[in-house]
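Heads up, the thing below is written out as structure tokens.
For chain A:
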Amino acid sequence: ADAHGGYTIGVSNTVQGNGWREEMICAMRAQALVEPDVTGLIVAHRNTDSAGQLEDINNLIEAGVDAIVLNPSNPDALNSALEAAMAAGIVVVAVDAGVTAEGAYILSNNQEEYAYLGARWLFEQLGGEGDVVYMRGIAGVSADTDRDNGFRRALAEFPGIEVVHEVFTGWQQDQGKQQMFDFLATGIPFDGVWTSGIDNVIVDAFVESGAPLVPIVGADNAGFVQYLTTVEGLQGAAVTNPGSVGGAGIALAVDILNGEAPDSTTVLVDPVLWENTTDEGRATIMAAQNPNLDPEWPVSVSIPGWTDYTMEQIIACEGPGEG
Partner candidate 1 sequence: MSDIHPQAETETRALVRLGRFLKDNPVIPLIGLLFLLIGALELMRPGIISPFWAGNTIKFAIPLAMLAACQVLTMLTGGIDLSAGIVATCAAFVAATLTPLIGPVPAMLTAMVVGAIVGLVNGFGVGIARVHPLIMTLGTGLIATGCLQVYQRYVIATGTDIPDILEWLGTGRTAGLPNGLFLFVPFAVFILWLMRYTGFGRLLFALGSNEKAAKLSGVRSWQVLMALYVLSGLIAALTGLLYLGMIRAPSLSLANPLMLPSVAAAVIGGTSIFGGRGSFAGAIVGALILRVIETMLTLARMPEGARIALFGLIILAVTALYVRFTEQR
Partner candidate 2 sequence: MTSHPDPLPASTADALLDARNVAKSFGAVRALTDASLTVRRGEVVALMGANGAGKSTFVKILTGAIRPDAGRVTIRGAEARVGSPAEARRSGLVPVYQEPSLIPDLDVSDNLRLGDTDAEAFRHWAAELGHPELRLDAMIRDLPLATLRIIDLARALASTPDVLLLDELTAALPTDLVERVLRVARAQADDGRGVIYISHRFAEIAELCDRATVLRDGRSVGDVEITEGVEDRVVEMMLGTRIDLGKRAAETARPRPEGRPRLRVQNLAAAPKLTDASFELHPGEVLGVVALEGQGQDELFEVLAGFRKPAGGTIEIDGAPARFRHPADAIAAGLSFVPGNRAEALFRERSVRENIAMPFSARARTWGPLRLRHEKTRVAEAVERLQIDTRAQGEVQRLSGGNQQKVTIGRWLAHGVKTLLLFDPTRGIDVRTKRQIYPLVRELAEQGAAILYFTSELGEVPLACDRAVVIFNGRVVDLVEATEATEERLMRAAYGLGTAEGAA
């Protein structure tokens, strides 16, 4: 790689067409652009399964990259390719979720904590008593399973809370909204909603159907964060789940390539909860929100201490050697 005068980094991601993942990719590009040692970035970014991600990783190995930063579709499924990569001297960094391959670095949003934090806030908000709606992501996907563990942990701490509806939105806005309409139509009352990132449409469903709002927990997507300050009577909380973790992953990969590996191979980025029920919380939200940003993008576009790009750079979404 040094022969080329810099590092080439490969990126692998398996979900396309979702604001969070798009932000992650843009953060990766922007960070690669500002890293002086990175001269090339190869991005394999498409909708596929673990077998497809294996294919992409193998292709990245063939392309001769120096490091691979990936958002793994599954912690266990990719080991064969990751081990081959490391055997070839390639640095492997998993972002957003972990992998079990020995020697791979993990820079992960703590998904279990993400769910736990939001659920606990919601249950506390209800005074430990009440019925909640639990709207999950895609059944059988690792991230959903991790979040479910966190949610259940919080649920175990609040015996007075009951889940009246549990449903999978498939992480699709339209399905989440439709499902909420169905719940509202049954006339069975409930006291709070926890959703796995499909959030602003849930608020819309309440407003459009004229039902009284209940506390809602979502993610720090630009649209929902804005609602937290603008929708009359909405009590809610956004839990950060920065897509910019991708940028941090690039930064980590470069550090390792430069011989500055961290002591532990696992770094967890812990989520933060922003709620709009206290003045302090509202102030945080006001500071974080960005009404011009694509509403599906998380507003936490950077992670202090990890990423170095500017707002303009991540929005430009250009990597090294482009534009």
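A quick word on the picks: all candidates are chains of the complex that A comes from, given by their letters.
Operating definition for what follows: a contact is a pair of C-beta atoms (placed from the backbone, for glycine too) under 8 Å apart; a residue touches a chain by one contact, two chains touch by 3 or more; residues count from 1.
Just so we're clear, the structure is a prediction, and the values are computed from it rather than from any experiment.
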| item | value |
| --- | --- |
| Options 1 or 2 - which one, within this complex, touches chain A | 1 |
| Complex contact set, residues of chain A against candidate 1 | 16-19, 22, 26, 139, 165-168, 170, 172-175, 177-179, 181-188, 200-201, 204, 208-209, 223, 291-297, 315, 317 |
